[in-house]
Structure formats: structure tokens, C-alpha cells
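Every protein chain except one is present and positioned as in the full complex.
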Amino acid sequence: MNFDFTTTLAGTIFPNPIFTASGCAGSGKELIQFFPLTDLGAVVTKSIMLKPRSGRATPRMAETPSGMLNSIGLQGPGIAAFLQDDIPWLKSKGARIVVSIAGESVADYAELARLISGVSGISAVEVNISCPNVESRGQVFSCNPVTAHAAISAVKKNIDPSLPIIAKLSPDVTDITEIADVVINAGADGLALINTLLGMVIDTNSMKPKLAGKTGGLSGPAIRPVAVRAIYQVKARFPQISILGMGGVTNGREAFEMILAGASAVSVGTANFGNPLATMKIKAELQELLIERGFASVAAAVGYAHREED
Amino acid sequence: MNFDFTTTLAGTIFPNPIFTASGCAGSGKELIQFFPLTDLGAVVTKSIMLKPRSGRATPRMAETPSGMLNSIGLQGPGIAAFLQDDIPWLKSKGARIVVSIAGESVADYAELARLISGVSGISAVEVNISCPNVESRGQVFSCNPVTAHAAISAVKKNIDPSLPIIAKLSPDVTDITEIADVVINAGADGLALINTLLGMVIDTNSMKPKLAGKTGGLSGPAIRPVAVRAIYQVKARFPQISILGMGGVTNGREAFEMILAGASAVSVGTANFGNPLATMKIKAELQELLIERGFASVAAAVGYAHREED
Amino acid sequence: MINKYAHAVDAEIISNKRVGAYHHMVFEVGAMAGQVRPGNFVAISVGGETSAMVLRRAFAIHRSMDRGGSGGVVELVVAPHGGGSKWLTSLEVHRKVNIVGPLGTAFGIPTEPVRALLVGGGYGSAPLFGLAEVLKSRGSRVDMVLGASTAGKIYAPLEGKRAVNSLTITTDDGSAGLHGKVSDFLPDLIAASGTEIIYSCGPMGMLAAISKIAGELDLVHQCAVEEAMACGIGVCMTCVLPLRDTNGTIRMQRSCIEGPVVDGSRVIWDSPRAIPEGTWGAQ
Partner (left out) sequence: MINKYAHAVDAEIISNKRVGAYHHMVFEVGAMAGQVRPGNFVAISVGGETSAMVLRRAFAIHRSMDRGGSGGVVELVVAPHGGGSKWLTSLEVHRKVNIVGPLGTAFGIPTEPVRALLVGGGYGSAPLFGLAEVLKSRGSRVDMVLGASTAGKIYAPLEGKRAVNSLTITTDDGSAGLHGKVSDFLPDLIAASGTEIIYSCGPMGMLAAISKIAGELDLVHQCAVEEAMACGIGVCMTCVLPLRDTNGTIRMQRSCIEGPVVDGSRVIWDSPRAIPEGTWGAQ
């Protein structure tokens, strides 16, 4: 059989549907010892902000049952250094690049979009709106329809129109389809589902929160049922929108689960920490499973769990 | 040392802070073979509705990493049979009883409150408002401040004023402290945190959702960081309110974590499935740990992780 | 009282042998062994202390032997299937696992000698051998028919074979015994051995087919059903199936405490996983 492993996400074709998740693959340089970056559908870079950021104090992580909390605080070199160092390096390795951007204000998002527009070799932009809005007492952009809309609109209006926008949403909302609705209206070409859930661990020795930042983002297999539900709900309401699924995927069967729910591609985050070769394992297992189940292409399996017949 | 293991929840004193969680301990009759029900702080009964309910079709459960999904659909005999059979039996065994009620409309909650008011031997009422409101397209009561307020008000106005009301909240909201605020205003004497998270598993053989009801409630250790965060957030904003904590507690250290976050008592749910003696183990370990850490009482440890000193 | 003799025990594995597609495993359970009746099951914690699997796994008790004092054992037949059963079957002897049991209902044993037909599918044969021994000891005639998809999935140990008057094997692929489904051969077997009661254990499809035949011939049919169970002790309500009461009312009942052994005529075979119309409390 002629199996087609390419996938189309937000109008862009990728050679396969397995991506690294933002913030979980460093700059790419750390993984290249383990496999060629060209073997990935795409590298999604760590969310970059306008200025350099030190991130939060440590401890920044706590292991939890089938998951972990992190509170990195968006440490990074800032957009200028990123465009100068990281992008050219990734391009030189032949990687498909999805740039993740994060802002503290609507103006930040607009500015980041402008700065990225001129750069060649970028396949898409993932807009991380699961970060605190300094103009609104630190409320997370994607937890409010008004600010979610404003951030995505700002990107849309300022970006090179040929660059697809993928809005990354937080699951910590009452109705994720409502937020999906507003960001689609604001011009998002695709959605990334899901970011981490807000969690906390208390150290029973110190009897204080374990993370320096008190709360952190919960990721890993523990949250996979929440991710699958979010993808399924959004796909049911917006069958036309492309979804980049993520949340606790560690093997091909689980990536397949996300695709059946409605994801056109799958990002792998926490699993990279447990196994630097996780993406390659997932990719191989997924391909085998899709063929075994009789799908001629990734596209044929996307959202297949929604069918009403049989 | 004279250690005081009693706890005060919503103005009522219980001999120890370990309860069974609603829907996770049957009617009590199933566990009595394993330990005397008097050894529990209290039995929280399965949420009871006005009329008998068959619940949902099967499969009703799926195991997930460090957790499970359930979609029971509130199967039960209805309030009349419950008051006639279950309550007298629990009383005859000397159990402290917290009755959990659930309605499909505001009028249901009012009626349930009236029916319970006359009954002796009940320590408190847990109001499960994490269930679908048939009058509002199935939206969950506790996911909307207006309906959350209406349900709790309806109970408050119709219940024997000496019976404390504990409002049980869903974590599937953008800001749980906002819902806590409205239910406290509506007259809740305490809060139960948290109910399950909405999740889904897709069966990669049938390529359809695994549960007959498609989505289900995620419980177990996987969700503990979300529960601890919710308890901590609510306690930080409402230091005076009593909290009944729950979500993935399987041992004494984890119950201690919930108490440090702000819970005055802890319900044990999914852990009963993995170990019928879970509550007894948790209780013994918690007592040992509290004494080891130098607390003279449960009360002294409640919310201790919030202190600013050291 | 529900599960009157149930308790938890850290049981040592004293034997673990591959037999065809299954593992025959023996556990030192002490006093529990003396309280087991054929049809009961146990629930076992899987994955060890840092396991991501939070639920127990249920296994029908194959045989139990009370050796007096604290020396009882139970035997199980386990198919390595998913995470839990693969973990269990991979354990070496002397490892301990936590077992809760005995759980659930048992096969009803007539007080008088009868002519019984025992029908097992796959590892569903496991509880039938213990049952056969009890029936034989009461003077009953015991015929047995075991079916599976293929030869390796027939579980029929030698000593078991000796305990029955006749043993018929069927496989879907014809790799052992008769070629076909168990139910294809039942009418003839029933006629040949003058069966008065049928006991069965296996996949729901097989139980349904047997129940149809039993119904037509007006035979008593006790079957052990298998629904996904989260707790095994009656507290979670996940394992329900619609069962008809004596007065005809259909209720969603827990297969872990009302079952696993139920009277076949009580089961709504055409929709065991749905809420049949008219079910008590149906919305």
C-alpha cells in the first residue's frame, strides 16, 4: 500500500505528524545527538518573548503521578537573539520550524508578529496565549475571551499573511470551545491543544509549596484524558479547523488516539524528558498502527472517532 | 503528647478527618466487611437524586495513567428509598453520615433539601453541583456562577438550619475562587474540592470513545496536583471557610498535603477501588505524620503551607 | 453480608508456569483458600508500589486448596493481555502481590446429583474445573466442552480432564478438537448426555448463544459474566449490567456482587451493555 505520512496543518504540509512540543526540546541542539531534526514533522521552539528573561527561581519542577509540574517562567534569550542564533541553526539542519511566541501584553504579540514576518524558513507560528497578561492583574490571556481575541488579532494583523497562525490554548477554562471560537474569529488558522493544567505540590517536609513559583503547569500522561477530551470537543464544534494535539503522548497508540479525536499533528513534550528518542519511537509506532488499521493517510484518520456509523 | 485527631468541618465535629468520597463507597454495606464504619470520620453517601436512576450504559470506566475515568450517570434508588433503607442502616452501624444530593434543576435541590430536613442522624449535606442542569442545555451547575448560586440558595432556604451545607465544586472552571465566592454568598458553610475533571479516552481498537457516555470524570492520583492547587487557592482567598479536600489521595502523606493546603478533612475516592482498606491506612499514616511533625491537632495543620514566616 | 469472607492478603507466588497462551499461577493465601467456592474471584493489585495502574484486576479462581492452618493456596489462569496481566505473569516466584478475595457469587450446586454440562470459552474454563470436582463429589455427571479461537487458547489441564465424564474441545480454526464454535455442538451434546443444568464461563457472545439454547430447551443456565470492574467489591458502580428481577423488573446491577455468576435467564442478552427500555430508573 502507498501510505501517506504527510499531514496538513493550518494549510501547511509537514512530512509527518510528530512534532516536539514548545519548551520541551530546548533549541534543537540538545536533541541532535540523538536523531536528525529532519526526522521530525517539525520542531516547535520554546516560547520566545520580546526581551531576555531569566525565568523563575528553583525548584522549578516536581514529579507527580504519571506527570510533572514545571514553572520555568519562560526563560529565554529574547526574540532578537533567537532570530539571530536559533533560527539560522535550525534552518542549517533542515528542520521544519514552528516558532512559538509569548507576550505580556497585546502590544508584545503585535511586535513579535512583526519581527517574525520578515524571517524566511518558518513554517508556522504557534501563539502561546497561556501566559499572564501584565495589563490585567496577571490573568492568563487564553482564560478570557476578550484578551484571547485581542492577542490573536494582534498577531494576525501584524504578521506576514502567508504565515499560518496556531493559537495555543489553556485547558483551565470553563468551556474551551468558547475560547476556540473567539480565536478562530480573530484569525487563527489552527489550534494547539492543550497547554499544561495549573497544579501545585506541597512538600510535606518543608510543609510549603514545592515549587519556588508555588503553582506550576501539570503535563505528562496524567493529563492525556483532558487533552483528548478538549481536542474531541473542539473538533466536534469546528470540524474545519486544524488541531495540533498534545498532552501526555508517550507512544504511537496515544498519538493515534489524539489523531482519532481530531488532531492533524501531535506534539510531544514531557515524554522527551523520559526518553530523548521518544519522538522517533512514537513516529515509528504511529505509522505502523495507521497502516495496520488500514488508513491510507494521516488525513483519513483525523477525527475518525467522531463518525456516527457502525 | 495529647494529640487531637478530631476535626471541625462547617461547624460540625468529626472524630477524625478521613471520609469516604461520594460515589466511591457504595452504600457503606460493601465496606463493612473490611472495617467498622465508625472508624471513618464520616461516610459521604453516593449523590442521591429525587427519583430512581438507571445511570448510563456501559462501559462506564476506563483506567488512565495514575487515574481513571468514570461515567456512572448518578445511578441510584432515589431519595425516598435512600432515606428509608440506607440512612437507617448507616445509623444502626454508628457511622457519621454526610448525605450528598444532586439535582437536575434548582427545584430538585430545593425539594431534596426539604426531604432531608426532617431526618435525624445526618451530620451535614454535601451538595453536588457538578451535574448537568437540564434547564440550561445540560450545562453543569457549578460551571456557571448564576446556577451555582441558585442551587446552593435553594438548598439553604429549604433545609433545616442546623444542618451544615458543603458545596462540592467542579475544577473545570476558569476561576474556582469565583465559584467559591458565589456559593459562600449563597449560604454554603463549607466547600468540597474537587470533583472529577472532564476527560475522554478513545479506544484505539474500536476507534471510538471508550465510554458509552463518551466523556467521563477523571479521578485518582493524576489529578492530585489540580486538587491541591484548588484547595490552596480557595483557602488563600477565603481563610475562614471549611474545606473538605479530595482528589487522588492514597496515603497519609498525601492527605497531609491536602490539610497543609487548607483542607479540614479529606475524602478518599478512587483509592478505595485499589484497596478496600485505603481509608484505614491513610488514617493511621496521617495520624503518625501529624504527630511526627509536632502538630497537637488536625486544626493546627490546616492551611499551614500558607504561612509566610521561615 | 456482602462478600462475607473477603479480606486482603499479601500472597506469595509459589508457582508461575506458562501453559499455552496462559500462565498457571499459584498463590499462598492462607485462610482465604478455605473460604472459596467455585465461581468466586479475586482482585489483585498490579504494577508494584510506583505503578500508574490504580485499579485491581479480577481473576476467576481456578482452584483453591485449603491445606489447614495458614497454608492455603489459590490457583489462577492468567492471559497476558495488557499492562496489568503482563506485569502479573512476568513475576518470579517468591514475589508477593496483594490479593482481595474471595469475591462475588458462586455457582449454585444442586443438593441432589444432576447431569451437568460445563461450558468454557478461553480462560473461562478456569473456574469450571473446581466446579467439576464439587459436582463429582456430590455424585453428579459432569460433561465439559471447552472452546477457543485456536488450540493454544484451550486451557484444559490433565488432572482436570480426569475429573469429568467427557471432554469436548472446539476451536474456531480447527487447530484442535472439533472445528467450529462451542454453541454449534451444544444441542447434540445436551441430547447425548441428558444435560439437566448448564454452567458456563467465557465471552459474552458465547454466553448469549448458550443462554438461547438453554432457554429453548428449558434448562437451568448459570453463567459467569465478565464486565470491566474498577473495584470488584461493589463500591464503584462501573460493572453493571441489566438484570431481570423475579418479578420482571430490569435493574442495572453490579456484576461484581450480584455476579459474576448469575442465572442466564436474568440477563438481557440482546443489549447487555445498554439500558434496555423499561429499566428501573431509566431516563
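Labels for the chains are A, B and C, by order of writing; each one numbers its residues from 1.
Criterion: contacts are C-beta pairs under 8 Å (C-beta built on N, C-alpha and C of every residue); 3 or more make two chains touch, one makes a residue touch a chain.
It should be emphasised that the depicted structure is a prediction, and the values quoted were computed from it without experimental measurement.
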Among B:Thr7, B:Thr45 or B:Ser66, the residue in touch with the chain that has been omitted: B:Ser66
Residue of A:Asn195, A:Asn272 or A:Gln287 touching the missing chain in the full complex: A:Asn272
Options C:Gly48, C:Pro113, C:Gly174 or C:Pro187, residue touching the unrepresented chain: C:Gly48
Given A:Gly11, A:Gly55 or A:Pro239, the one touching the chain that is not displayed: A:Gly55
Contact footprint on chain B, counting only the chain that is left out: 65-66, 221
Missing-chain contacts mapped onto chain C: 46-53, 83-84, 87
Contact set of chain A toward the excluded chain (per top definition): 23-26, 29-34, 46, 51-61, 63, 65-68, 70, 72, 75-78, 212, 220-221, 250, 270-277
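Quick note on the criterion: only the chains that are shown with their structure count from here on.
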Distance-to-centre winner among chains (Cα means, whole assembly as reference): B
Mean-CA-position distance for chain C and chain A (Å): 47
Chain centre separation (chain A, chain B; CA means) in Å: 34
Touching two or more other chains - residue numbers and ranges from chain B: 65-67, 220-221
Numbers and ranges of chain C residues touching at least 2 other chains: 52
